[in-house]
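Here's the structure we're looking at; comments come further down.
Shown here: the complex without one of its protein chains, the others still in place.
Read from first to last, the chains carry the letters A and B; within each, the first residue is number 1.
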Amino acid sequence: MRSIYLKEIVQYFSSPVFFVLACVFVGVAGVFFYNAVAYANLLATQMSQYQAPGGISVSAVILRPLFTDMSLLVILLVPLISMRLYAEEKAAGTMELLFTYPVSDLKVLLGKYLAGFSVFVLILAISGFLTALLAVATTPDWGVVLASYTGLILMGGAVLALGVFASSLTRNQTIAAGVTMGGVLVFWALGWFADTVSSGYLGAVLRELSLAGHLSRFFNGLITLKDIVFYLLFAVFFLAVTLRVLDFHRCRG
Amino acid sequence: MPSRAIHASSAALFVLIFVIMLVVVYLTAMNHDMGWDLSRSKENTLDSRTRNILSALDFDIRVTVFDKPGRDRNKARELLDLFALESPGVHYELIHPDIRPGTARRFGIDRYGRTVIAGKGRQVVVDSLTEESFANALLTIKQERKKNIYVTCGHGEPRIDDEGKRGLSSLASALRKDGYRVSGALTIRLDAIPRDADLLMVAGPRERFTPEEIQALREFIYQGGNILIALEPFDDGGLKGLLDEAGIVIGDDLVVDPVNHAAGGEATMPVVSSYGSMEAVAGYTAATVFPTSRSLGVCEDPPAGASISRLARTSEQSWAEHDPASIDGHKAFSPGPADQKGPLDIALLALIQTGGNREARVLAFGDADFLTNTYFNVAGNRNFAMNCINAVLDQGYLISLDEAQFRDVPFVLTPGRRSLLFWVPVVVVPSLLLSFALVPAWKRRRA
Partner (left out) sequence: MTPCIALDPQQDDPIFRLPVTGWTPARAFLRAGGEYAGVIDILLFVCLETLARSDAQGNQRMITIDDLTKVYGSRTVVDRVSLTVNHGEVLGLLGPNGAGKSTVMRIIASAVPPTSGRVRVMSCDTVTESIKARRCIGYLPEHTPLYPDMKVESLLSFAARIKGGRKNGVKDRVRNAVIEFGLEEVRNRSIATLSRGYRQRVGLAQAMINDPPVLVLDEPTQGLDPEHAYEIRQLVKDLSGSRTIVLSSHVLSEVSQLCSRVAVLNKGRVIAVDSTEKLVSLHQNHTRITIRVGERLDQALKTIEAVEGVISASSSNSQVIKAETVRDRDLRPVLAERIVNSGIPLLGIAREEMSLEEVCMKLVTGEDATRA
């Protein structure tokens, strides 16, 4: 597992892909961040003009919008991280070689998944300087920041598992990324469907399956067991299905 | 090929069994959900009052929110999730009244946001779902009978319908939100104390009660009634004797605390942060402010059947000033020789066993101002007062131990820092990352 993990990390960094992705992610998040800060500044100035007491709720005005925007960036970023994990091996034909090395498919899968996860967390960690910068203007609620990042990491992990699954289906990386994004959008939008379906069990089930629906509590600073378990199970499910797909590929040669 | 079909069906079976396992795990987690609120302002944590109501819930509650999709509806859902997190007995449904007009009409819903809270065969309709409206609805559903609180008037007391600085309207509305019925009562006549009074409140009388009135109060107490007496310094309304009988001594003095007083206020506005061990106040950490108060004391020889608990005490630096004249002006205070040194009691609760196995409760405060509109919402006053009253009325689950939290924080951005917040995240860091990406490629090309 460790050897696969190291190999994948080497491959991620052997091309400029990592830094380009990090640059785009952090840059766009930075624009969102500045936007939120400028709006907060406007609010604060208005408040002081009306001599209203206190300040503003940084969590509501800056952190929550910022993390909501970042969650959208995450679902665009993660498919680009996950797309190569199996598709590249298939395209290069190295899958066959990998199958003959003395490691189980599960270990290969976990090694690959953890490598993609590390890259994702690393990019997310780079974006952490944004909230740290807030300290020059105010005291953000670090608990909310921590909870929000926890939510983003768990959600990213779930999406990554879906991405690994899509990557195991095809030898074309673009298709893998496209399928992942499509799948994520479906799971993302389930919450919206749930609102129109409205009542009954179907609505409740759709809402529980929604990727986005489980994020809001994290962004409020609340970590619940249910949300953690949802994202973990989401990841476990797609990793398990990926194992089946690999098994199928092995039999088919 | 049959083998392929077998393979495909076994794979499908595998996925099915796996999905069922996952669903079971998820449902288990859902039913044993727990949460950790990391936010500093505890905005995801329900008020302990609501939490207490919910955890004592012994019946199922069905909440139906009628609203169109949008921000309000999502807020309502988040709130309901918090309720459900606290008590498994809370079930909810969100209905779009335009899509299901029949249901909406059945509940008489004529506007968005209306919410029906039902349980125990009763139902309450509120205009919009908030933590407060929900908690009150629960109390309404839960209570067999609303408890009655009567506030005496006619002796120059602040009035419950007065919304001015000296009025008690804030207190009254807080009590009503907790499900009490609050009304004024003239005690001029002997029989004027209503029979259904669960608590009689005497807050800051300026005039003396007549002996007949005092006798009526005494009888009320000895029939097992509950009474709250809040007296301003040097105005005892003639109730000193009555309190003596309950084992509570009131001092003719003014509490002075040159160290622990409200910021920007005078030394006659002591701040209390030391509370007794009674359930109502134990663990309570917020400060309470008592503007111009008198000291109370426990009678050295309490009457038989009476037991007295301390609720709040001032700090050790305080003392009870007997000479009010020395308070005027801004000369330095020092305790006179006759002045009692702190800590001084400022709130006491006497429990008196009366005939017929009944228990009378006398809640005494050395101050009445802290209940008025000016000070009721200052610091921890509100929760302190409500906790004490709830305890007296056996509504222990309404006790709140939370201190008030401020969610808003100052936000100051100088132009220089503002440009820092622009350049660093939007330009500097991304170009740094891009250079990491480009430099190796550029080097390769050169080589």
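A few points about this structure:
Keep this in mind: a residue touches a chain if its C-beta (ideal position, glycine included) is under 8 Å from a C-beta of that chain, and two chains touch if they have at least 3 such contacts.
None of the values given here were measured: they were computed from a predicted structure.
The hidden chain makes contact, of the residues A:Gln11, A:Asn35, A:Ser118 or A:Asn172, with A:Gln11. Think of the hidden chain as still there; on chain A it touches residues 2-4, 6-7, 10-11, 14-15, 92-97, 99-104, 250-253.
Everything below uses one rule, namely that only the chains that are shown with their structure count from here on.
Taking each chain's centre as the average of its CA atoms, chain A and chain B sit 40 Å apart.
Those residues of chain A that touch chain B in the shared complex are 16, 18-20, 22-24, 26-27, 29-31, 33-34, 37-38, 40-41, 43-44, 54-60, 126, 129-130, 133, 136-144, 146-147, 195-196, 198-199, 208, 216-217, 220-226, 229-230, 233, 236-237, 240-241, 244, 248, 251. Across the interface of their complex, chain A is touched by residues 7, 11, 14-15, 18-19, 22, 25-26, 29-30, 32-41, 43-44, 69, 73-74, 78, 81-82, 85, 93-96, 99-100, 406-413, 417-418, 420-422, 424-426, 429-431, 433-434, 436-438, 440-441 of chain B.
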